[in-house]
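Up next is subunit A:
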Amino acid sequence: GCSSTPAETPDGNDGGDAKPAADLTLKLGSLLPVTGQLAFLGAPMEAGVQLAVDQINEADAGITVDVSNADEGDLDNKAYETSITKLQGEGINALVGAASSSVSKLILDSNVNAGIVMVSPSNTSAEFTGINDLYFRTAPSDNLQGEVLANEIAEDGATTLGIIYQNDPYGTGLAEAIKNTFEGAGGKVVAEASYNQGDGQFNAQVSEIAAANPEAVAIVSYEQFKTIGPLLGAAGVDTSKLYLVDGNLSNYEKDNLSINLEGSKGTRAGAELPDDFLEQLNAAWTAAGNDKINDLTYSAEAYDAVILIALAALQAGSVEGADIAGEMVAVSGGTEGGTPCTTFAECADIINGGGQADYDGLSGKVTFDENHDPTGAAIGVYQYGADNNNTRIK
Partner candidate 1 sequence: MTDAPTGAAQAAALSDEVIVELTDVHAGYLPGVNILNGANLVARKGELIGIIGPNGAGKSTLLKSIFGMVHVRGGDITVKGESIVGLKADRLVQRGVAFVPQTNNVFPSLTIAENLQMGLYQNPKIYEERLEFVTGIFEELGKRLKQRAGSLSGGERQMVAMSRALMMDPSVLLLDEPSAGLSPVRQDDAFIRVSDINKAGVTTIMVEQNARRCLQICDRGYVLDQGKDAYEGTGRELLEDPKVIGLYLGTLGQDDAA
Partner candidate 2 sequence: MSVTRTASLGPLGRTQRGGPVGLRNPARRRPRSGLLALIAALASVMLAVLIAPAAFAAPGDDQEKTDFYFAGSITFEDAPIDGVVIGVDGGGFTAETKTDAEGKWRLYVPEKDTYRLKVDEDTLPEGVIIDAEQLPPGVSPVEGSTGEFDAEFGLTGTKIINLFLGEGERITTSFADQLIGRTIGGINFGLLLGLASMGAALIYGTTRLGNFAHGEMVSWGGVIAVLCTSFWSLPLWVGVVAAVIAGALLGWAMDAGLWGPLRKRGLGVVQLMIVSIGLSLALRYVLQFMIGGGTHQLPGASPDPMHFGPVTLSYIDITGMSISLVAILAMAYFLNRTRIGKATRAISDNPQLAAASGIDVDRVIRIVWIISGTLAAMSGVLWTYFRPGVQWNMGMQMLLLIFCAITLGGLGSAMGALIGSLIVGVAVEVSTLWIPTDLKYASALLALIIVLLVRPQGLFGRRERLG
Partner candidate 3 sequence: MSAENQGSDQSQNTADVAETPTGSIRRPKTTGLATGPAAPGVPKVDPILIVDGVERRFGGLAAVDIDHLEIPRHAITALIGPNGAGKTTLFNLLCGFDRPNAGKWSFDGRNLAGVPSFKVARMGQVRTFQLTKSLSLLSVLENMKLGAPHQIGEGFWASILPFLWRRQEAEIEEKAKGLLKRFKLDAKESDFAASLSGGQRKLLEMARALMSDPTLVMLDEPMAGVNPALTQSLLDHILDLKDQGMTVLFVEHDMHMVRHIADWVVVMAEGRVVAEGPPEAVMEEPAVVDAYLGAHQDVDLGAVTGRIAVSGTDTAAVKVRERIEAEASAEIEDEGDRP
């Protein structure tokens, strides 16, 4: 039983209460890394998805989301291979994922073939701009974040900068944006060192940076910062002048980091997350029996992705991938005349009331342009305090 009929859910529609307007069941898949090298990224995003799904189903606004999670893994263990087959077999209409741009590219064609709309919460590379009608992403563009971060570095008066970045589309794209802006502001990038995902140690990279003795160091990585940070400290780099990015901007208080990040800064897209966002996430996440998360990386993007998909389906009155894709730009506010709204319930009310919603999410205003790239994202600047936790300063 793998053919895709949306109504096939065995018991998804408990259909007790009266439903306004439409009565849709959206089969949503999430393909996020639970295993593999990006495993640390998976849980926050999965939690974001879960929270959004809970809220949508709770709102009871004519659409029910039936979510099915599958493991993205990584290119090494190739979990995505069987996972996507599984999701497609279940007949999903929309997919949140993949987290890794490589996996997104690997599965794109087959998803398109199956008519599934894909929204990635973390693909940032410019290569995805306009890649397919069915492809969207809620992550901010590299260029925007890179410029904000580089401006911040330059404005702080650094004349020289070292960049450590991951050699993948995320890292190279962001590093390049940072470099361009920073040099455009009169500074000089004096050392660049890249590492490959899956590398075990970063000593050579850190030595390279430290040898050039830059005033500030930008680290474009994911969780590897937990290893790179202390190394930088040990190599004599001033750890109050580190600049982090959304991939590694976390609160490191509980991580035993051995360095003091006070004064260091980082950027992340979106408005400042509500104080209780982490609690909400954890509530949704632990309800399914999972361990608590401490990290928010890309959770807002994942959350927004789900809300947008649901709103688009609601607006289209259909759960077919192509129909959803057709309304995505509109509900994000990419066409004129939408009424801004910030929660699913609010937006759904507008739609059910015959209006057009313009969802402004947690990761920013997420307004898709014609290339399906999010625009209007506000990139926040955060600064670390003595406790190695960050707070928003801009």
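Please note the rule applied: a contact is a pair of C-beta atoms (placed from the backbone, for glycine too) under 8 Å apart; a residue touches a chain by one contact, two chains touch by 3 or more; residues count from 1.
The candidates came about this way: all candidates are chains of the complex that A comes from, given by their letters.
All values derive from a computational prediction rather than experimental measurement.
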Selected neighbour of subunit A [touch, this complex] from 1, 2 or 3: 2
In the complex, subunit A residues that touch candidate 2: 33-43, 77, 141, 143-144, 147-148, 151, 154-155, 157, 159-160, 167, 181, 183-188, 190, 193-196, 198-205, 207-208, 210-213, 223-224, 226-227, 230-231, 233-236, 255-259, 291, 295, 379
